[in-house]
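All remarks here apply to the structure that follows.
A single protein chain has been removed from this complex, and every other one stays in its place.
Moving on, here comes chain A:
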Amino acid sequence: MTSIGTGYDLSVSTYSPDGRVFQVEYAQKAVDNSGTAIGLRVKDGVVLAVEKIKHSRLLVPQSNRRIMTAGKHIGVASAGWMSDTRHLVKRARDEAHNYHSVYKADIPAKIIAERMGMYVQAYTLYSSVRPFGVSTILACVDKDGPQLYMVEPSGQFVGYRGCAAGKGKQVAKTEIEKLKLEELTVREAVKEAARIIYAAHDEAKDKLFELELSWVCAESGMLHAHVPQDVLADAIQHAERSLDEDDDDEMEDEDL
């Protein structure tokens, strides 16, 4: 274990001598133990993808969603504890609804990101509560165009062109950095997102998993929706083919 606080890590209202709040870092561990979630902001929309690790074949496919909707036009993908996610999404929905009652307009992405960030941060202030064990990725298209934000357990929220959280985030980030995001369309991004999730998935550790894919773009009427079945099937095919090609490349290297 790299960071064990020894005495300064029992409560979120305690700093360690070197200025760290260990309880928040431990909450981040919960995120790092979960299936990968990524977001891609491209030319004409935003795409979210989640590696849903299944612990049993008995689970009903396409249920137990990890990507949820807030305010119709905002997609929320998460890595970490699902029950904490639902708490946050409930809050996000209230915030979106509240904004709409006051301003009679859809809540802009940076406002919802800020509100979520502040809410998560509030749970890192008091010893009577614990930090949320989730990183939430918010996807939205507002008047400033496609937007992508990630809110971490510390309450920090940052805007991204591409982001990843969870077990496979290192692999995912490397792959995302190779993409030219400003030039991709959502149709292409959906395939790339699927490929990246499959690449980040560790076959040895978690055999069963399901890909969950969603977007906010013109095709979905600028609302957040899970991608249609044919798009999903297409993306999965693309991802599986790329994996096979990678395996073939490795074999060629061995021959040399």
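The definition used in the following text is that contacts are C-beta pairs under 8 Å (C-beta built on N, C-alpha and C of every residue); 3 or more make two chains touch, one makes a residue touch a chain; residues count from 1.
Everything that follows uses one rule, which is that contacts and distances are computed from a predicted model.
Asks: Between "Defective in cullin neddylation protein", "Proteasome subunit alpha type-6", "glutathione transferase" or "NEDD8-activating enzyme E1 catalytic subunit", which matches the UniProt record of the unshown chain?
Replies: The UniProt record for the chain left out of view names it "Proteasome subunit alpha type-6".
Asks: With the full complex in mind, choose from A:R20, A:K110 or A:R130 the residue touching the hidden chain.
Replies: Reading the full complex, the residue touching the unseen chain is A:R130.
Asks: Just to verify: which one of A:K72, A:H87, A:H100 or A:R161 makes contact with the chain not shown?
Replies: The single option touching the absent chain is A:H87.
Asks: Please output the residues of chain A touching the missing chain, sorted low to high.
Replies: 1, 3-5, 9-12, 22-23, 26-33, 56-60, 63-64, 81-84, 86-87, 90, 123, 127-133
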